[in-house]
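Note that one protein chain of the assembly has been removed; the remaining protein chains are unaltered in position.
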Amino acid sequence: MGSQWLQYVASGLTAGAIYALVALGFSIIYNASQAINFAQGEFVMIGGMTAVTLVGAGTPLAVAVPLAVLAAVAVGLLLEKVAIEPARKADTVTLIIITIGASLLLRGLAQLVWDKRVHSLPAFSGDRPLQLMGATVLPQSLWVLVGAALAVAGLSWFFGRTLFGKAMLATSYNPLAARLVGINTRTVLFVSFGLAAGLGALGGVLIAPIAFTSYDSGIMLGLKGFAAAMLGGLGSFGGAVLGGLLLGLAEGLGAGFVSSAYKDAIAFVIILAVLFFMPGGLLGARRSDRV
Amino acid sequence: MAHVEATVSRPAGLRLRQWAASPRGGGLLALAVVIALLPLVLGNNYFYEIAILVALNAIVCVGLNLLIGYAGQISLGHAGFFALGGYGSAILSGSHGWPTWLAMPSSCAAVGVLAFVVGRPTLRLKGHYLAMATLGLGIIISIVLSTEDRITGGPDGMPVPPLALFGWSLRGEHTWYWIAGAGLLLAVWLALNLIESPVGRALRALHGSEIAAETVGIASARYKLKVFVLSAVFAAVAGALTAHYAGFITPSKASFMHSVELVIMVVFGGMASVFGAVVGAAILTTLPQLLTVLKDYEMMVFGAVLIATMVFFPQGVVPTLGRWLRRGSR
Partner (left out) sequence: MRNFTTVRAVLRKGALALAGALLVAGSAFAQEPIRIGSFLSVTGPAAFLGDPEQKTLEMVVERINAEGGVLGRKLQLVAYDDGGDAEKARTFAKRLIEQDKVDAIVGGSTTGTTMAAVPLVEAAQLPFVSLAGAVVIIEPVKKWVFKTPHTDRMACEKIFADMQARKLSKVALISGAGGFDKSMRAECLKVAPKYSIEVVADETYGATDTDMTAQLTKIRASGAQAVLNAGFGQGPAIVTRNYRQVGLTLPLYQSHGVASMEYVKLSGPAAEGVRLPAAALLVPELLAANDPQKPIVTAYKRDYEGRFKSDVSTFGGHAYDGLLLVVNAIKRAGSTDKAKVRDALEATQGYVGTAGVVNMSPSDHMGLDLSAFVMLEVKNGTWSIVK
C-alpha cells in the first residue's frame, strides 16, 4: 500500500513539474500584459516537435534540446511582434481572442510543417526504470523534475538579481509607474513572450520521451497549465510552481485512489473549491479595489 | 417616476414607426425581414442546415453577449449549459418518455436552477479567476456527460427523439428553419427589452464600475446572477433545440473548445451589441464551411483570420463597422 502511494506521487509530480513550467509561462505573460496567452500550450508542442525533427535528422540529443527551445523562443518573439504588439491597446478579452487565433495558427502550421502523427523522443539517459522505495520511476521523470527545478532557479536569479529581471517585476506591480521610471514596457512584453515560450518548450522537450508529442499535444497541456496558474494565483511565480505540482499530485492520487475515469474532474473540483475560498488563488495577492 | 413619454398620447402608428426607426427596433425588423426572405436564396437542404445552425448558435451568443458585453463577466464554460439543456431534454423525452413540449422547458428550467446554484459562489470571483471557474465547470460537466454512459450514452452520445407538437413530429430542414428563426427573433427581442429596462441600465452601470454601481444602490451580486442564469437558460434552450433538430447529441457539445467558439463569436461580432452577437454567430458558423476548400490549410487560415480581425476590429465587427459608417456619414 505504501509503495502504491509513492507510485501515484511519483507520476503525479512528474506531470506536475510540466504543468508548473507551463503555468510559469502564463504568469510571466500575464504580469506583462494582464492577458492570458492561450497559445502557451503550443510552445510546449513546438519544443517537442522541433526536437523530434532535429533528432530524426541526426542531431545529437544534447544539441537538439537547446536548439528546440531556441526555436520556440524565436516563434514566441515573432508572435509577439506580429500579433500582440499591434493590438496592445485593446481590451483584455480581445487580446485573449488574438492568442486563441495564434494557437490555431500555430497548430495549423504544425500540421503542415510536421504531420498529424504521434512522435517520441529518446529518453535522455535510458529507459531502465529505477526502484525508489517500492515505486518504479523512469530516469526521464528525474530529468523532468531536475530540469524544472533548474528553470525555476534560473528564473529566480533572473528576476531577483538582474536589472532587466527586476524591471519586469516592476512592470508587473504597476505598469504605469514602471514606464514613469523609464522602463520600456513594450520590451518587457517582448521578452516575456520569449521567456514563456522557452519555458513551455523546455517542458515539451522534457516530457516528450514519456508522454509523446504531436501537433495537437499543446491543447491539453495549455489548459492544465492555465488551471495550475490559476490555482496558485495568477501572476505569482511561486504560485505557478505550487499550483502545477498540486494539480499533478491531485491527478495522480485521484487516479490511484478514487477513480481513473473522473481524475480530471476531481482535479477541477479541487481547483474550484480553492478558488471559492481563496478568490485570488493560493498565493495570489489579496486584491483590494481602489474606488 | 412614470415614463413620461409613454403617457403622452400619440397615434399607435406613429409610435410604431418611431420604434422601427430606432436602432434597436429597426434592427429587429431588419432581422425579421432577412429571416423571412432568406429562403429565396437557400438552394438546398444543406444551406437550410447552415442557416438553422447559425440561428441556434446566435441564440446562445445573444445570451452570452448579455453576460460578457453588458454585465462584463466572462464565461468559458457556457457550452456546458448548452449541452445540459440538450441532454436533459433528450433523457427526459427519450429514456423516460416525456412529451417533448414538456421535456424541453423542464430541462431548460433545471439548467437555470443549476446556474443559480453554481452562479452564486462563482460570480464572486473576478476576471480571469471567473474565467477559470466557469472553464472548470464546463469541463466537469463534459466529463460527467462522457463517463455516465448508462444515462448519457457515453462518448458517442445518444439519440434524441424529434420535437413533437399536438401529435405532429417536427422534422425536416424547412420546418426547423422557421422554428429556429422564430426562436432567434424571440431571443433578440428579449435581450433588447432587457437592455432597455432598468435591469439593463443597472448592468451597464455594473460593467462601468462595480463599486461605483454599488454605491448608488445597485445590488451587483443579484444582477450578475440574474444575467448569468438568463444566459445559461438561453444556452440551454439552444442546446435542446439543436438536440431535437439533429436527432442526437454528443458530449463534445460541452467541450472547452465549444465554449471558446461561443466566446469568439460574441467578441468577434461585437460585445455589448445584440446584433453583433448575431453577426458573429453567422460569420463564424459559415466561415469553416467556406474554408473547407483549403483542406490542410484550414486551421491555419482560420487562426490568421481571427488574429487579423481582432487586430483591425478590436471592438468586434459590428461596433467597429458602425463607428466607421458613423464617421463616414458625418
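Chains: A and B, in written order; residue numbering restarts at 1 for each.
The criterion applied here is as follows: contacts are C-beta pairs under 8 Å (C-beta built on N, C-alpha and C of every residue); 3 or more make two chains touch, one makes a residue touch a chain.
Fair warning: this is a prediction, and the values are worked out from it, not measured in the lab.
Which of B:99, B:127 or B:322 sits in contact with the chain that's absent?
Only one listed residue reaches the unshown chain, and that is B:322.
Just name the one of A:111, A:171 or A:185 that touches the chain not displayed here.
If we include the chain that is not displayed, A:111 is the one touching it.
Given the full complex, what residues of chain B touch the hidden partner chain?
21-23, 26-27, 30, 33-34, 38, 41, 43-47, 49-50, 53, 146-147, 149, 154-157, 246-248, 250, 252-253, 275, 279, 282-283, 286, 289-290, 292-293, 295, 298-299, 318, 321-322, 325-326, 329
Under the stated touch rule, tell me which residues of chain A contact the chain that is not displayed.
4, 7-8, 10-11, 14-15, 111, 115-118, 120, 127, 129, 136, 138, 207, 210-212, 214, 216-217, 219-220, 252, 255-256, 260-261, 263-264
Just so it is clear, only the chains that are shown with their structure count from here on.
Where the CA atoms of chain A average out and where those of chain B average out, how many Å apart are those spots?
33
In the complex, go through chain A and note every residue touching chain B.
Counting only chain A, the residues touching chain B are 30, 36, 83, 86-87, 89-94, 97-98, 100-109, 111-112, 223, 226-227, 230, 234, 261-262, 264-265, 268-269, 271-272, 275-276, 279-281, 287, 289, 291.
Taking the touch rule as given, give the residues of chain B at its contact with chain A in the complex, in rising order.
By the definition above, chain B touches chain A via 68, 74, 121-122, 124-129, 131-133, 135-137, 139-140, 143-144, 147, 210-212, 215, 256, 260, 263-264, 267-268, 271, 296-307, 310-311, 314-315.
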